[in-house]
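A single protein chain has been removed from this complex, and every other one stays in its place.
Let's turn to chain A:
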Amino acid sequence: MIFWVWVFGLIYAGLLVFASLKSYKKNRSSEEFMMAGSNIGLTLGVLTFAAALFSTFTFLGMPDFFRINGVGAWIFLAVSDGAMVFLLLWFGYHIRNKVKGMEFRGVSGLITRCYENKLAGYVFFLSAFLFLIPYVGIQIQGIAIFMDAAFPGSFPAWGWSAGIVLIMLIYSEIGGLKAIIFSDAIQGLLLLVVIWIIGWACLNHFGGIGPMFDKIGTVQEDLLSTPGPQGLLTPQFLIASLIAILMIPVTQPQFTTRIVVMKSMKTMQLMAVSLGAFAILVILPTIFIGMYGADLYSEYGRDEFFANAFLYDQPDAVAALAIIGLIAAGLSTTNAQIFALGSELRGLLRGNEKSIMRNTKIGIFVFSVIAFFFSIIVFDQLVLLARVSFAGTGIMGPMIILGILSDRKVSPAIIYLSLVGLIVFLSSLAGFIPDMYFGLRLDLILFIILGLVAVISHLTGKKLQLISPETDQ
C-alpha cells in the first residue's frame, strides 16, 4: 500500500502545487487574494462549493451515521441538501443583488452595513468562530486517526494534525481564495471518485442493493426504518436538522463567499442545481459503506470501522486512494472554513488596506493554531458535531435574512436576541441548562422564536423613503 500512497500522494501534491502557483500573482490586490477576483465559472463553482460542503463529515461521518442509525440518515442529509440547494437559488439571488456595486467583505461586514450596527457583525463573527473552529478541529482529527491507522506508530496523531494544518496554511498563503478554489475542484472530483470506488466494493460484498437490505434486515431490522436503533432520527430531530442545514449557505461564511464570487447570476443558479445532483451522487455510496459496516462491524467502535472498511478490506491501491481522498476531503473543507473566518475578520477590521491584510493573515494563522489544538482535545461523532456546528451558526439565520431582505428600517432587537439565542444554545451544549422544553428541542425553539421575531421586525419596521429630487425631501 505504501507504494500506492506515494504514487497518489505525489500526484495530489503536484496538483496542489500547480493550483497554488497558477493562482499566485505578485502585487495582487486584497480583493483578488480574498475574493478570487469574483469571477468563478460553473464547473469550478460547483466543485468548490461541493468540496467545502462534503468533507470528512460525509466521507467518514455519513457511513458511520448510516451504520449506527440506519436509512433515516438519508433524510437527515440528502433531503436537507435537496431543500438547501433550492433555498440557495432564492437566497443567492437576494444576496448577490444586495452586494452588487459594493465590495463584499464577508457576511460580518455586510450585516454591519445592513443594520448600520457594528454589534450585528460581531455577533455573527462570534457564532462563526465558536462553531466553525471545533468542526475544523474534528475534521483534522478525523484525518489524523485515519493516517494513524494506515501508518501505525510512524507519527503521533498530533504530528499528522500539525502537518495538515501546515499544508493548508502554505497553499492558502501562496494562492489565496483562488488556490483554495482550484484545489477544491481537484479535491471534489477525487472525493467523488474515491467514495464511489469504496461504495461499489461494499455493495459487491452483498451482491446488489436488494440483497444488501435483505441481509441488514436479518442483522438489525431497526436500521431499515426511522427512528433507527438508537431512536435518534425522530421527526423533530430531522426537522431541526433540516432547518440547520438550510441555513448553511446563509450563515456559514465559506458558502456565502462562494455564492458572491460566482461569475454571474445564471452561473450561480446552475451551480445550485449541479450541487443538488452532486449531493445525491456523493451521499448514495455512503449508504453502501454504512450498511457494509452494519453487517460486518456493528460491534466495533468508530475508528476500527473506518480502518477496516476503508483500508484493511480494500485492495492496496484503493486503500491508498482512500487515504488521499480523505486528506482531500478534510483539507478542502478546513481551509475553506479557516479562510472564511479570515475573510469575516477582514470585514470587521478598519484601517489601511495593507494593515488589514496583514492582520487578516495573522488571524488565519491564529485560527489554524486554535483548530489544531481542538483537533487534539475534541472527541465526538463527526456527524453530530457537524450538526451542532450547522445549528449553532443557523441561529444567526433570521438576523442575516432579515438584514439582507428587508427594505425597511428594522429594530435592532433581532441582533440582541440572536446574541441571547447564541448564549442559550451554548449553555445547553455545556450542560448548564436542559436541551428540551415542553417536549421540543432547544435548537428548534430558538429557530422558531428568532424566525418569528424577524418577521415581526420586518412588519413593524419603518418603510424607507426614497429621496426625490423634485420634492427635495
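Throughout what follows, contacts are C-beta pairs under 8 Å (C-beta built on N, C-alpha and C of every residue); 3 or more make two chains touch, one makes a residue touch a chain; residues count from 1.
Convention: contacts and distances are computed from a predicted model.
Asks: There's a gap in the complex where one chain should be. From "Cell shape-determining protein MreC", "Solute:sodium symporter small subunit", "ABC transporter permease" or "Transketolase C-terminal domain-containing protein", what does UniProt name that chain?
Replies: UniProt lists the chain that is not shown as "Solute:sodium symporter small subunit".
Asks: Taking the full complex into account, find the residue in A:L166, A:V193, A:A277 or A:A413 that is in contact with the omitted chain.
Replies: Checking the options A:L166, A:V193, A:A277 or A:A413, the one contacting the hidden chain is A:A277.
Asks: Can you tell me which of A:G9, A:P227, A:P412 or A:G451 touches the chain that was removed from the display?
Replies: A:P227
Asks: If I consider the whole complex, including the chain that's not displayed, which of A:T43, A:N117, A:Q269 or A:S298 touches that chain?
Replies: Of all options in A:T43, A:N117, A:Q269 or A:S298, contact with the hidden chain holds for A:Q269.
Asks: For the chain that's not shown, point to the residue among A:M1, A:L44, A:V85 or A:L429 touching it.
Replies: The missing chain is touched by A:V85.
Asks: Which residue numbers on chain A touch the omitted chain?
Replies: Within chain A, the residues that touch the unshown chain are 71-72, 74-75, 78-79, 81-83, 85-86, 88-90, 93, 96-97, 100, 208-214, 217, 221-222, 224-227, 233, 235, 238-239, 242, 264-266, 269-270, 272-273, 276-277, 279-280, 287.
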